[in-house]
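To start, I am sharing the structure in question, which I have written as structure tokens.
The chains shown are only part of the set, and none of them has been moved.
Labels run A and B following the written order; every chain starts at residue 1.
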Amino acid sequence: MVVRVAVAGASGYAGGEVLRLLLAHPEVEIGALTANSNAGQPLGALQPHLVPLAGRVLEATTPEVLSGHDVVFLALPHGQSAAVAAQLGEEVLVVDMGADHRLQDSADWDKFYGAPHAGTWPYGLPELPGARAVLAGSKRIAVPGCYPTAVSLALFPAYAAQLAEPEAVIVAASGTSGAGKALKPNLLGSEVMGSMSPYGVGGGHRHTPEMVQNLSPVAGQRVSVSFTPTLAPMPRGILATCSAKALPGTTADAVRAAYEKAYADEPFVHLLPEGQWPATASVYGSNAVQIQVAYDEAAQRIIAISAIDNLTKGTAGGAVQSMNIALGLHESLGLSTIGVAP
Amino acid sequence: MVVRVAVAGASGYAGGEVLRLLLAHPEVEIGALTANSNAGQPLGALQPHLVPLAGRVLEATTPEVLSGHDVVFLALPHGQSAAVAAQLGEEVLVVDMGADHRLQDSADWDKFYGAPHAGTWPYGLPELPGARAVLAGSKRIAVPGCYPTAVSLALFPAYAAQLAEPEAVIVAASGTSGAGKALKPNLLGSEVMGSMSPYGVGGGHRHTPEMVQNLSPVAGQRVSVSFTPTLAPMPRGILATCSAKALPGTTADAVRAAYEKAYADEPFVHLLPEGQWPATASVYGSNAVQIQVAYDEAAQRIIAISAIDNLTKGTAGGAVQSMNIALGLHESLGLSTIGVAP
């Protein structure tokens, strides 16, 4: 099988990462690469790490350029994906790595994004209960946000096992690539090296409703989420520290058992041995998720911590994994659980 | 007034930082500098940034060497301070930057440190209610831990104003100098750069009982603390994200007012203008504390975030500030609110 793939938005971080993975995918042939302001430039000038594609010239993001592919990955700013997708045939698998089609509730979309809601696509987080069945054969996939990926995988086993109260408190640290290549002063190297800082505090981050959307069905009730993202001085990685008060009668053994059960058969999620904690360096460049969980008896809280690479499992790796499922390929093709460390 | 000061443990990070500050203190004359395994070496070989002291040779940590000073700073591993302090006269001001004399409850000490409790000294966090009166004229000072400094200052106004439930959830990121100069594999540059990782999860960190001790009296009831520290890829700085559920009827205005009231007259604590969030880079090398607070209506939580330099306000700066109060000097002598940035 040869899957012919185009990438719209190939000059950004998500686009570059999906190309990095697709270059190692045995069934994929890389077709058109498009950009907006960078159209006309060779990819090697913008993504010098993608040596095999260095000579490829970026084209404009048009339906003509994107047509004739089996799969089109959209790595576009939110608000642009829907328009592009509408111009692609229904037989094409469209994988949107942006936010346009993630949320189910249009009111959430309006509140957090403030533009007309483009609709909801099958959600590309295969490890959530029931997700693979929806993804199989689908022609449209909404790739989850990087934070919701890390947080949902850290917390859903506790909710699935009915161990936790429906009020989650989350503090997550992200590498700077999560903010993209946007030229903002606070993203300059001089500003971020040596510094930790929060942003979007108090419920304002756009990934919050996506976490609520993922956890509530598992819990069987609405889960409220207090989410504080922080910017960390590293290019990649998310460390999500998630906790919720334990329901009465919870034990450390029950917590451990819930996580072991949830992830026993997952190829990319690794519950670490007791006593070992996740580190973002361990999943650098890989599609793996490292998780550990503890029960704090004094505070009566379950504390689950996950580490992912925000660009891989958090974006492009999750996208390729979902593509594999949608196309009926082996789920792990082109993906690795081996990080680049130290 | 000339205050003659000795530093025991001058080759470590806390010892080096207190020397950095004392060199800029107009009333201080630096006397003996001692070390353990590094005794006999010139300070310049171990602390090359302290140029004016480069030629000073480290002496052994003995009562003879330390005697004859007005103030002795102890920058020693916990468990060693009590023995040294017992050999110093009662007329000497002893400032212990280690943990030995911080905790009031011997049971806490036994549980978290596992050695005989050396006793409790006046606690060097001047911004806590009533603290300055206890420190004035004192001859023994226990400098708080770096995390408790950041966390207590972030949260106590909410508790003082009776706005929050007594269950605090804290996730803090610390630069690596917080772990000292110990030669451990996980502290190697190759391991920490590009990586965020938690440690001491689930209530096990020794700074937890100190936070409970600081917040409970202010709240008027026992405050439980769920504390997760993380190691961040930067040499200095703590960013503490602290939250607690708001009591019914809490408003954003009431929260803001509580923090404005608490810090209106504090020389080192700066409540940032609304919309601006702390960053550890802003307090690099300074004794300042930057704080911001938000009320998340959806999650009904108060979220207070503080940034300090763990070595300055979190250790040596707090020590010098407390020394100034104890000696009746101006509290800000030798200390700055100006960070080194970018």
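A few remarks follow.
Basically, a residue touches a chain if its C-beta (ideal position, glycine included) is under 8 Å from a C-beta of that chain, and two chains touch if they have at least 3 such contacts.
From a predicted model like this one, the values you see are computed outputs, not experimental measurements.
Whole-complex tally (this structure file, single sequence, 2 chains shown): 4 copies.
Methods note: only the chains that are shown with their structure count from here on.
Each chain gets a centre from the mean of its Cα atoms; for chain A and chain B, those two points are 37 Å apart. Of all residues in chain A, those touching chain B in their complex are 167, 169, 171, 173, 175, 188, 190-191, 193-199, 201-203, 208, 224-226, 228, 230, 232-237, 239, 241, 243, 245, 277-282, 284, 292, 294-301, 303, 305, 307, 342.
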